[in-house]
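A selection of the complex's chains, in situ.
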Amino acid sequence: MTVEEADMRSSSRGDLRALSRWISAIGILPVLLTVLILGMCIIDPRFSGVANVTNILRNASVLAIVAFGQALVLIAGGFDLSVGAIVALASEIAAVTMRWAGTAFPEQDALIIALGVGAALGTGILVGLVNGICVAVLRISGFIATLGSMSVTLGIALIITNGIPVYGLPQSFITQFGRARWFEFPSAAYVAIAILLVLAFVQRRTVLGRYLYAIGGNSEAAIVSGISTRRYQIAAYVISGLLAAVTGLLLTALVGSGQASFGGDLMMLQSIAAAVIGGVSLHGGVGRFGMVALSAIFLSILSNALNLLRVDSRIQPIFIGVILICAVALDEIRRRRTVHD
Amino acid sequence: ASAGDAKWYPFKMNDASADTVKVVDYSPVEKAEKRHKICVLFPHMKDSFWVAVAYGITEQSKALGVNMNLYEAGGYDNLPKQLSQFDDCVASGADAIVIGVISTVGVAKQVLAAKAKSIPVIAVTNSFISRDLTAGVFVDLKSMASASANALLASVKAGEAANVVTFPGPAGSGWAETMNKDFETVVANNPNVKTLSSKFGDTGVAVQLQLVQDALQAYPSMNYIWGTAPTAEAAIGALAEAGRSDVKIISTYENQAMLDALKRGDITAFTTQYPVIEGRVAIDQAVRILDKKPFIRLVQPIAGVIDKTTMGKMDMSTVLAPASWSPVYSVKQ
Amino acid sequence: MAKEEASEPILILRGITKRFQGITALRQVDFDVRAGEVHVLFGENGAGKSTLINIIAGTFQPDEGAYRFDGLHLSHLTPHRARGAGICAVFQEFSLAPNLTVVENLFLGREIRRGGILDLATMRRRASDLIEELGFDLELDRQVGMLSRAHQQMVEIAKALLGEPRILILDEPTASLTEREAGRLFELVAALKARGVGIIYVSHRMREIRALADRITVLRDGQLVRTLEAAGVQDADLVELMTGRKIDGLFPTFDHKPGRVAIEVQGLSAARGAVCDVDFVAHAGEITGIAGLVGCGKSELVRAIYGLEQIEHGEIRLHDVAQNTLSPRHSLRRGVVYFPANRATEGLALARVVRENASMSSLDVREIARLGLLDTRNERSLVQQAVDRLKLRPPNLERPAGRLSGGNRQKVMLARGLMRDLSVFLFDEPTVGIDVGAKREVYDFMGRLLQAGAAVVVVSSELPEVLALSNRLYVMHHGRIVTQLEGSEKTEQNVLASFFRSEANAATGAAS
């Protein structure tokens, strides 16, 4: 072996090492996502078409918003099973309110929409508040508290509308918001990005963010440090409820009707999955919202890609399950390499 | 006067008790002889389809003067819950049980046990073939599938190539798979019609929306969507957004949204099995059995196709509950 | 009450009683602190010191008793209000969020805000100023959970000092620190004292008590024994007040009879550079000590021997057999046991009872379990014997470990070493937080091990302890062994000198 060869080898090894260090720093998810996107662009040109990108972004945004709320609660050491139910109830409340307002104040779309949106957000906040009080004041484990409130919320949603979709939303709510595209991107994406920015700021620059991480990391330490953990735990659940309600509104505007079927276990499981794949720890204290957003995009693209590639829809769950496990396993291997045992 | 007072009978239905199916004019009894207690079990009450069945059941219970209690299991994946609700019905001393089964054979053993206690069991809406069943009123899924397939074939213009993507419903439900197969068998007769793919998925609008959107991308040549009512509902928006006014939608079952969409011309047709009538007949059968009157063991609604042309002629109170009606879970006399 | 014109107490507790399930941790205790004094709380493990401190800091509500601070009567004190009033505490079981960084932890609960937004730059600056003043070797951006116990202790101390305290509570602040850091802390305590801060100090180290205390309150079994002026009090009297009996001499004299080589380590590098090219020998029948500053890798060395750290290269021989499968399980089978320094993270399952914790590492022993089935009666009696020998208080086997006082938790962990036949004992900070009486028990325990021919390795940051216990003493610095001291060479001066020598070497090495 000549000196030059050795040099080259070591330099390419150096590159590799730089690459692996870079991956270590940012995690495996961005890498997987890039590979997935590039691969799909090459395999199937329709993937990068405007319509398809719009679809992906819209789905990813909706998922990301619930997942943000879920992540916040998980970071604070809790669990929110009720998000799906809140999405459903908020959707119905919004639709029912708008329908009623539509007859009470005909033609005043702005007012009608404002009332509907307010009612939906209020619903989310209320359920979140109940969750928070159960957890922080009654000291019920978040899992059980939100399991209970999920059951109650879904029950209420069913009673309100008997599961029949609620129509009669102002047309402008659907066309100018739900299905709208602003500068080529779907409206939902703007909402999601705005929420992401706010949350990232909250995490880094506010006491609320700091305290939620502290409570999730070691709640006794937080108490002893003089943090009134109750208030902040309640805040986490309220924000999660609020974000679930936002998701309900987005879906309502997209579909054009209030639907109880929006909720359900799927939304709840997916929101937890997106958060956990995005690096949020179920034991609390750890997680970043940017990664949760990436993971929501990843999951949305994955299912879109499987459909575009015309994978039999019965095999898709198998694929998704395997990829889920592999992605997290890869990330775990990376982490074990870099941090100690 | 509520719609319940409207005289819906005689109603043309199939008597499928014998080997050869014959058409009959179905008419109910006037009044029950006693205030029987009838227990009704539903898979769920989460869409206007089952609400329509419930409407029929409630109205007929009132009309005949019987007590009725309705329980829903909360969804198609809650078979164990339905089983225990069945047991609870037996335990609470029901005279007869009307059931929309979650799973065909799932409740077979429960039915056998009820038979041993001589509690009649009447299957409603969801197909259930069993020797132990006392009576049943449900449509033949095959005929539903073929009715909707024929509706699709009818709307295909001569020489037009129809590329269909089907959205039958949740994988693993049984009925979705069955209808999909029957649909494919029927359309296979027409060489111009091609089924590109079948996309299974839960019957929520959000889930179906994603499936339709992806299918629009994956199958650019798709110009027919055949699927569940939520699929159709989702597809309307998705097609409008994609600017694909050329794609036609056929729904495999009925709900309020389908009716509205048909009125607006957003969908081409939907099929109906007259769920309200099914509910009414089920209660009538139960009363006949308890009063020891003659009854038809297996009554099948004749699947109907509702499109622009038939819509005006149809009495919609046989298809859906009035919009103002809200479900009643018990009727006490 | 006070004879001298000493300042009025700023904090007065009267008739404090605190009950836990089935236990009265404090019974009618009176306690006060004056501005500018160091008031030492002294007592056995489980005497109620931490409980009293937690009451002062607002963490626990007393069941009975009154509380006056600064002349004001306070009830329903919460940690929040206590901190607001200037009561700052260094807790025995730290108050740190492991997932936050050092700076974030320092300001936890008292963040500096400008317009509702965290002022990161100011907090950073103040944190680094304080850490510099304290002379601690802390990186501001490290996650606290990744730090060693000693470093966490420093964070905990810095956190308490950040708040401009009026009352500073130090609950065993030096338990995992070496002389150097402790020395800096004492200077700071003196400075605060001069500024009129009242200081409550808990420690089991007699030297510190003698050096710092103005007054000493002795607790026994939750009751106040006596509060006395520190001047003129003898150690032996204190110990007698505390335990109710006489203990002669802090350290026993051991009869080391070095026998066969039990552990031989050659050219070992491990734990990602924390241990570097180490040669090390431990004989049966003697205590081998390892000393060194915080972060020198002394724990990592024994952890590597036990199989808890990744080995990069080098060889470890046990009883003259080279080991290639190193894992705790194999080590235990070969008769090697390790007692971790951080009992909260690596030692105990706090939700489980004492019995289960003590027998945790011995369930493959035939007396306790056969074919996977437990002989619970045998287990109980073996554990009972073990905890009796270590004087666990309360000696209740069915109490969850999380409800024991700090020192008693340590004893539960040590009890593991008495449950099975072992020939090599690796102690990492064996007496952290243990009271003087119990320390003696631990030393006697080591003595019995020696007599039985075991090899004992002691890693400790308490220099007098390793010096007194060990027959041979290794001194580590920056992951390397810098000297080995034996016999009369084993003096504090020599140990310290070896640090400086290697520091100087490193400096010249870097210069060349």
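Chains here go by letter, A, B and C, matching the order in which they are written, and residues are numbered from 1 within each.
Simple rule for what comes next: a residue touches a chain if its C-beta (ideal position, glycine included) is under 8 Å from a C-beta of that chain, and two chains touch if they have at least 3 such contacts.
From a predicted model like this one, the values you see are computed outputs, not experimental measurements.
**Q** With one copy per chain type displayed, what is the overall subunit composition of the complex in this structure file?
**A** Each shown chain stands for its kind; the full complex totals A x2, B x1, C x1.
Note that only the chains that are shown with their structure count from here on.
**Q** Taking each chain's centre as the mean position of its Cα atoms, how many Å separate subunit A from subunit C?
**A** Roughly 44 Å separates the two chain centres.
**Q** If you average the CA atoms of subunit B and of subunit C, how far apart do the two points sit, in angstrom?
**A** A distance of 72 Å separates the two centres.
**Q** Among the residues of subunit A, which ones contact at least 2 other chains?
**A** Residues of subunit A never touch two or more of the other chains.
**Q** Could you list the positions in subunit C whose residues touch two or more of the other chains?
**A** Touching at least two other chains: none.
**Q** Under the stated contact criterion, what part of subunit B meets subunit A in this complex?
**A** 44-48, 51, 171, 197-207, 209-211, 213-218, 220, 230, 233-234, 237, 240-242, 255-257, 260, 326-327
**Q** Using the touch rule from the top, collect the residues of subunit C that touch subunit A in their complex.
**A** On the subunit C side, the touching residues are 57, 59, 78-84, 89, 91, 94-100, 104, 108-111, 113, 116-118, 120, 145-146, 159, 271-272, 308-310.
**Q** So in the complex, the part of subunit A that touches subunit C is made up of which residues?
**A** Subunit A residues touching subunit C: 204-207, 210, 213-214, 216-218, 220-228, 285-286, 339-341.
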